[in-house]
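The block that comes next holds chain A.
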Amino acid sequence: MQISLSHFLAVGALLFSFGLVTVATRRNAVGVLMGVELILNGANINFAAFNHYVVGGISGQIFALFVIVLAAAEAAVGLAIVLAVFQTFKTIDVRAADLMRE
Partner candidate 1 sequence: MEHATSELVPVVVSQVSYLWLIPLFPLIGATINAVLGWKLQGLFGEKPGQKGGRGKQLVHSIAVTAMAASFAVAVYAFFQLKALPSEDRFLQQTLWNMLTAGRLSVDFAFALDQLSMMMVLIVTGVGTLIHVFSIGYMAEEPAYWRFFSYLNLFIFAMLLLVMGDNFAVMFFGWEGVGLASYLLIAFWYQDKEKAAAGMKAFVVNRFGDFGFIVGLMLLFWGLGGAWQARPGVLRNTSYTPSAELNTMAAATTAAQSAALAPPVHGVKVGPTMNFRELRDQVVIEATGVKEHLVNSTVWGVSLLTLIGMLLFVGAMGKSAQLPLYVWLPDAMAGPTPVSALIHAATMVTAGVYMVARLNFLFVLSPSAMGWVALIGAVTAIFAASIGFFQYDIKKVLAYSTVSQLGFMFIGVGTGAYWAGVYHLLTHAFFKATLFLGSGSVILGCHHEQDMRKMGGLQKYMPVTRWTYLIATVAIAGFPVANGFFSKDEILWKAFTSHHLALFGTPTPWLGPAIYVIGLIAATGTSFYMYRSYYMTFTGEYRGDTGHGDAHAAVAHAPAAAAKVAHAPAAHGHADAHAAPAHGAHAAAPHDEHDEPDAHDDAHGGHHGGVPHESPWQITVVLAILAAGSVLTLFLGIPMLWSHVPPVLEHWLEPVLLAEVHWPEMPHAMEWLFQGLGVLAATVGFVAARAVYKDNRNEQALLAMIERWKGVWTTVFNKYYVDELYAAVVIAPFQALSRGLSWFDGRILDGLVNLAGTVTRFVASIDGAIDRYLVDGAVNAVASITQGAGRSLRHLQTGRIQTYLYGALGGALVVVLVNFLLP
Partner candidate 2 sequence: MFFFTEGNVLSWATFFPLAGAVLIVLMMMARAFFGLDKKLVDEASRWTALIASALSFLAAIAAWRLYDPANPGVQLVAKQVWIRGFNVEYFVGADGLSISMILLSGLVSFIATIASMPWWSNHQTSHMAGMEDDGHDDPHHPKHFSVRMVPGYMAMLLLLQTGMMGTFAALDMFLFYVFWEVMLLPMYFLIGIWGGPRKEYAAIKFFLYTLAGSVLMLLAIIALYYTSGPAMMADGLLSSGHTFNIIELARQAQAGTFAKAAPIMGFAFTKIVFIGLFVGFAIKIPMFPFHTWLPDAHVEAPTPISVILAGVLLKMGIYGILRFNYAILPDATAWAANAMAVFGVINIVYAAFVCLAQTDIKKLIAYSSVSHMGFSLLGMAAMTPQGISGAVLNLFTHGIISPMLFLIVGVIYDRAHHREIAKFGGLATVVPEYSAVMGLAFFASLGLPGLAGFVAEFMVFSGAFPVFTTYTIISATSVIITAGYYLWAIHRMFLGKLNPAYKGYPDLVWRERLTLYPLAAIAIVLGFYPQAILSYINGTLHLLVQNIRPL
């Protein structure tokens, strides 16, 4: 079976969807952040695949590289915040953070 663009795109889309579902359903803040990572990586796969099959050159790859770097940074910030949440709420259940309502 020839692996084509479509397969990569499907994987990317799946990752994206899993990421969304994770973000939306996990109660654990760390899990939620991992969902975000999934989303980003879904996009990364798309970039790489498009670069390879459609565009040529390295622009997509470079884009993906930047995203990876930023994802790391974001994870760091995110985890720091989760830490703060834990210190404050003594839990990392995102449900706990519902102090402010309409």
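These made the cut because all candidates are chains of the complex that A comes from, given by their letters.
The criterion applied here is as follows: a residue touches a chain if its C-beta (ideal position, glycine included) is under 8 Å from a C-beta of that chain, and two chains touch if they have at least 3 such contacts; residues count from 1.
Note that the structure is predicted; figures quoted are calculated from it, not measured.
Trainee: Check 1 or 2 against chain A and report the one that touches it in the complex.
Mentor: Only one candidate touches chain A in this complex, namely 1.
Trainee: Where on chain A does candidate 1 make contact in their complex?
Mentor: These residues of chain A touch candidate 1: 20-21, 23-25, 27, 32, 93-98, 101-102.
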